[in-house]
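Every protein chain except one is present and positioned as in the full complex.
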Amino acid sequence: MRRVLVLLAVAVFIASLVPIALAQEEDDSVVLRIGDTQNWSSLNPTAGFLFADYEVWNMHYGTLTNKAADDFEVIPGLAESWEASDDGLTYTYTLREGLTWSDGEPLTSDDVVWNITTANEQAWANHYATTINLTAVAIDERTVEITSSVPDPKLPAMDFYLLPKHIWEPIATDDVAVTEYDGLDGVGSGPFVLSEYRDQQSATLVANPSFYGWEGEDPPIDEVILQYFANPDAMVAALLQGELDVINNVPIASVASLEDDPDIQFIVGEQGSFGEIALNGGLAEGQPHPALLDLTVRQAISHGVDRQAIVDDLWLGLVEPQDAINAAADVSKWTPEIPEENRLRYDVNRANQLLDEGGYLDTDDDGIREMPDGTNPIVLRHGVNTDGDLAQPIAELFQGWMAEIGIGVEFSSQDADQLFETIVAGDYDTFFWGWGMFVDPDYMLVNLTESELGNYNDANWTDPRYEELYLQQKVETDEATRIEMVHEMLNIFHDSAIYIVTSPEPELQAYRTDTFEGWVRQPADIGPVIMTQTGASYPLLQPIGAEAEGGDDVNWVLIGGIAAVVVIGGVLIATRRRGTADERE
Amino acid sequence: MTSVALQRRKATALRVWTQFRLSRQGMVGLGILAVFVLMAVAAPLLADVRELNPVYARSQGNPLWGPPGEFPPLGTDYLRRSVWAQFVWGSRVSLFVGLAATVLTILIGSVIGIVSGFVGGRLDAGLMRITEWFLVIPFLPLAIVLAAVLGRSVWNIIFVIGVTSWPSTARLLRAQVLTVKQRLFVDRARSLGAGGWHIVSRHILPNVSGLILANATLAVPISILTETTLSFLGLGDPGAASWGKTLEEAFSNGAMIINAWWYFVPAGLGILAVVLAFTLIGRTLEEIANPRLSGER
Partner (left out) sequence: MSGRGRFLTRKVAGSVLTLAFVLVFNFFLFRVVPTDPVASMFRGRGVPQEALDNLRTAFGLDQPILTQFVYFVRETVQGNLGISYQTRQPVWEEIVSRIPATAALVGISAILSALIGTFGGIVAAWRRNTWKDHSITSGTMLFYSMPDFWLGMILLVVFAVVLGWFPVGGIVTAGTNATGLPLLLDQLRHMFLPALTLTLAYLGEYALITRSSLLEVMGEDYLTVARAKGLLDRVVRRRHAVPNALLPVVTLIAINFGFVLSGAIAVESVFSWPGLGKATAEAIRGPDLPMLQGLFLVFSAAVIFFNLVADIAYGYLDPRVEDR
């Protein structure tokens, strides 16, 4: 009986070791493997809103015009050229010759017209902001005339995702029906099209031979697999072991081990994303603690936040603190330097001074200040976003900082959706979140206007001068003038001390240098290589030779060693038994 | 309580203690427990509570993820805070929640078990039905669902553990009460006209108190491990950092991938030691109450 058990144990043991030896790749096709820690919200461009969604669309859908990788200048996309009218309100685009969708259907100006018209009718989330003032007319199969009703600084950029009319028209019956479609038809005009999608696991794209960018050649890459990782450490390990080619959202703790590896390049990709501690501006139904309505209190809070600590400890010094928010991906152009005298940087004494002068004293000596009339201790309800990595550490730090200036902080943990609702309702005082940028500043600037209250205006704030400037910049076609307007707007917002910008939040990425080459940073030198504005790397990547899988040597040693021990042990136990007398009743 | 009863109680206690002192496993358990209780009580003397504040930690120039060699005795974490301070102060929360939850568990379980066994009849059947329902339900998912709905606070966790762990205590006590009920002197007391409460307090309670104690001691490990698991899953009180919360922070902030063992090993060892201590003490008490368990004939 015992012998049987021992043999069973040995068998199980050996069986479990075999997979170590035999786990290998079997494929000959060229596969680009991408790892990220963000799941998809929806692969339907009229409904999704996460970075991971845009990455798929950037590969799957072509756009009329594209943006240069180095400086976001407008360059040809599906359209090879365009001409402006005299008043600058009408552009005539000429599509490239012989364009087809990935399923063989011809791609014509009909598609363009249908997209613009329907996007306006049904307010498609990711198109509307671009198409709202546009009307389109098809001149012929390859020519389309697009007219804007107002001057639009974004023109001639036409970079909304072009959806295939022959697939989407039957689906887009009304504005709700179109958002309910799962978007998994796999028909697109970009370099790679979606072939398989498994929620919370992976999205697989295959090369689209009819993509104009291949220029008639065979696509160098057969497949792109985007892999979702719930555990960032597993993702880093996968990159180190050669199971992935590039990863996004590298956890700070892993940076050192990535930098140590000679075959891996770690980069800090800045494209304008930033984080902020946001205060409740008071324009929602739920009101903040009354102290927050006082500008000096908000300034004091800002003075109480140690941005350098965030940058040093949570970002390992990879970024520099900044005062103003960003409005667009090209930070050097659109983000102003806040004048020294207006800055609200870490200064605990100044913070305490402001609060003392404002009459917010700690009358009962419990460490928490009260309102000037002695009531209502200043305790902030701080929303902690459980879907964010930094929310928890920043919450702890924030509590510590506020304690130094006599303000209490209470946490309320909520996931992103719940927190969004809380913000819309106004039932909070502060929270930590962030924004990702687009190329044109309008998309960010609108979030702080009255029209977005109850939706994306999570500052719950407006300002008349800001509103005025917003409408002006929206139609200002002279870039220099527009930049000045935007700078003034961002200064106004900074001085209101509603947002405390904690730091820029670049994409921390790492890619293997021994599997693919041709990685492009967007914008040049400082930007990320994936999760970029336009997915510039994908059409340009080339595989490097054959790829070898590492780690087998170690495994053979392991197997040999354990097998030897098990065999020897089994033999010992077995021989001991044989010595004893037989058992018969 | 009459002096006779008091004398009897004292004698029993003395007898138990003498036997306990002879048991090596019991004394080891007691020793370990004493160390940690002392640590929890003397926390302010062992570690400055300010070290738990990341702002203070930074102002002291603490290193980031500093190993114990660089920052004795247990290094620092991702917010520069002293791991030793977290260990010492975390023991308070872990022990407090473990004990308080057990008290609640025993309270609920004892009341239900004793009442059920003593009163009998339909009340007994009904209570036992409820008890069995709770026993069958996997208690960790139940605890999770309750905690998720109630919110993250120390008292909620205590409540959740108490409310999900009482069934085994109830069943045990009910069985014991039934046994005691069958003994003659209860009937005799009844025939003498003694009331229910009198019987319970004079006859039943003394006979089950030993069992309650042993059961309680063995229930503490469950409470502590449950609190640890709930905290690890993010349901703990964010303001009261227990050892379980330390493990959660270690896991979430990459301690494992950079092998910052000093951050997650001590907390786990602490839990292991305390749970082991209570288990040893509990088993010893059980063996004293029921000598056959130790394998002696």
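Lettered A and B in written order, each chain numbered from 1.
Note that contacts are C-beta pairs under 8 Å (C-beta built on N, C-alpha and C of every residue); 3 or more make two chains touch, one makes a residue touch a chain.
Not measured: the values here are computed from a predicted model.
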| item | value |
| --- | --- |
| Absent-chain contact - pick from A:Q122, A:Q227, A:S302 or A:T449 | A:Q227 |
| Among B:Q19, B:S153, B:N207 or B:T279, the residue in touch with the chain that has been omitted | B:T279 |
| Footprint left on chain A by the chain that the document does not show | 1, 5, 8-9, 12, 15-16, 18-20, 22-27, 31, 33, 35, 176, 199-202, 225, 227, 229-231, 233-235, 237-238, 241, 243-244, 386-387, 415-418, 420-421, 455, 551, 554-555, 558, 581, 583, 585 |
| Missing-partner contacts on chain B, residue numbers | 132-133, 136-138, 140-142, 144-146, 148-149, 221, 225, 228-229, 232-235, 244, 247, 250-251, 256-257, 259, 261, 264-265, 267-268, 271-272, 275-276, 279, 292-293, 295, 297 |
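Basically, only the chains that are shown with their structure count from here on.
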| item | value |
| --- | --- |
| Averaged-CA centre spacing for the pair chain B and chain A, given as whole angstrom | 44 |
| In the complex, chain B residues that touch chain A | 53-56, 58, 64-65, 78-80, 152, 234, 238-239, 249, 252-258 |
| Chain A - residues contacting chain B, complex | 232-233, 236-237, 251-254, 256-257, 306, 309, 313, 316, 384, 386, 392-393, 395-397, 400-401, 403-404, 411, 413 |
